[in-house]
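A single protein chain has been omitted; all remaining protein chains appear in their positions.
Our next item is chain A:
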Amino acid sequence: MEKILEVKDLKVTFDTYGGSVQAVRGVNFDLRKGETLAIVGESGSGKSVTTKALMGLIPNPPGRIESGEILFDGKDLTKLKDKEMSKIRGRDISMIFQDPMTSLNPTMKVGNQIMEGLIKHQKMGKAKAKERAIELLELVGIPNPKERIEQYPHQFSGGMRQRVVIAIALACNPKILLADEPTTALDVTIQAQILELMKDLQQKTDASIIFITHDLGVVANVADRVAVMYAGKIVEIGTVDDIFYNPKHPYTWGLLGSMPTLDSGEDQLIAIPGTPPDLIHPPVGDAFAPRNPYVMKIDTEMEPPMFKVSDTHYAATWLLHEDAPKVEPPAAVKRRMQGFAKTGELAEEFIEKGDES
């Protein structure tokens, strides 16, 4: 598939009184046309900072892109001037933010907020932009769009507001959509609606999506490929099946193990012990070593490179080195992988019911 975006060795640092926080420490990935790449990781793992860098939204100071390239459309976005970047932002690359309560302007009518980008980027006239805004609201499933564009954000519910945010992001037919935890603030039923909407719109517009979340259930639902981030680096990347059915990195095992499935008979969740490292003084060697139950001597001395598992699947852990002892994922994680087959049956039940109604 055609690559639409390439990120090479991206490093982002924030200068604070306590020292320089190395929030992103050398991230490499590419995004292909029409795919959804999910980035998962704990808070502080650098997933939001990575996407902010893509949008040119790292506040400087205190933040700066220390090195690396972001290649889009033959241009390196890290080298662009503010003015050039603002032409791309909102037109070619746009963003859906986490909290629909705060990402809309409360003093502006919803319609005007959607029209803003259209008038600026596509040089549309007001009347035409308004027409398009009504179309967009209809597209994202808001009833009575003609009346709704004259309303203010507080007159919308949380789920409806997130639909408005999506409409704004889609206004200029972007090639890349960055979604930073777009459903975290929403209820499960509303979340399901928004995810369905996003998948539907992606099919219609063929946009590529980078989807940031910490909810592995959501990842399994939306992603084609998954990148797992830890302490400012991607530690494992692969297709959604690679990551869920054949995970290789102990951190990925930990993440999968700490989520309950709906099967009965689980006695304990596998918690990852400890807390993420301090990125002012990142540890020498593998940053995950202090929390890794399979830690080896080399983990504390040298950083593991990306080992190739298959053409689509890479992981950065010394466990994949040919000299490393062969370790199996924890029994509970393995049982979970098999247990997933059981939830498959549950799925059939829902399909039947779905057909009935």
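By definition in this document, contacts are C-beta pairs under 8 Å (C-beta built on N, C-alpha and C of every residue); 3 or more make two chains touch, one makes a residue touch a chain; residues count from 1.
As a working rule, contacts and distances are computed from a predicted model.
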Absent chain [UniProt protein name; select from "Oligopeptide transport system ATP-binding protein", "2-oxoacid:acceptor oxidoreductase subunit alpha", "Aminomethyltransferase" or "Light-independent protochlorophyllide reductase subunit B"]: "Oligopeptide transport system ATP-binding protein"
Touch criterion as defined above, residue of A:Val7, A:Leu170, A:Met198 or A:Val219 at the omitted chain: A:Val219
Given A:Leu5, A:Val110, A:Ile272 or A:Ala289, the one touching the chain that is not displayed: A:Ile272
Contacts of chain A with the absent chain, listed as residue ranges: 42-43, 158, 187-192, 195-196, 214-221, 223, 240-241, 244-245, 254-262, 264, 266, 268-273, 275, 340, 343-344, 346-348, 350-351, 353-355, 357
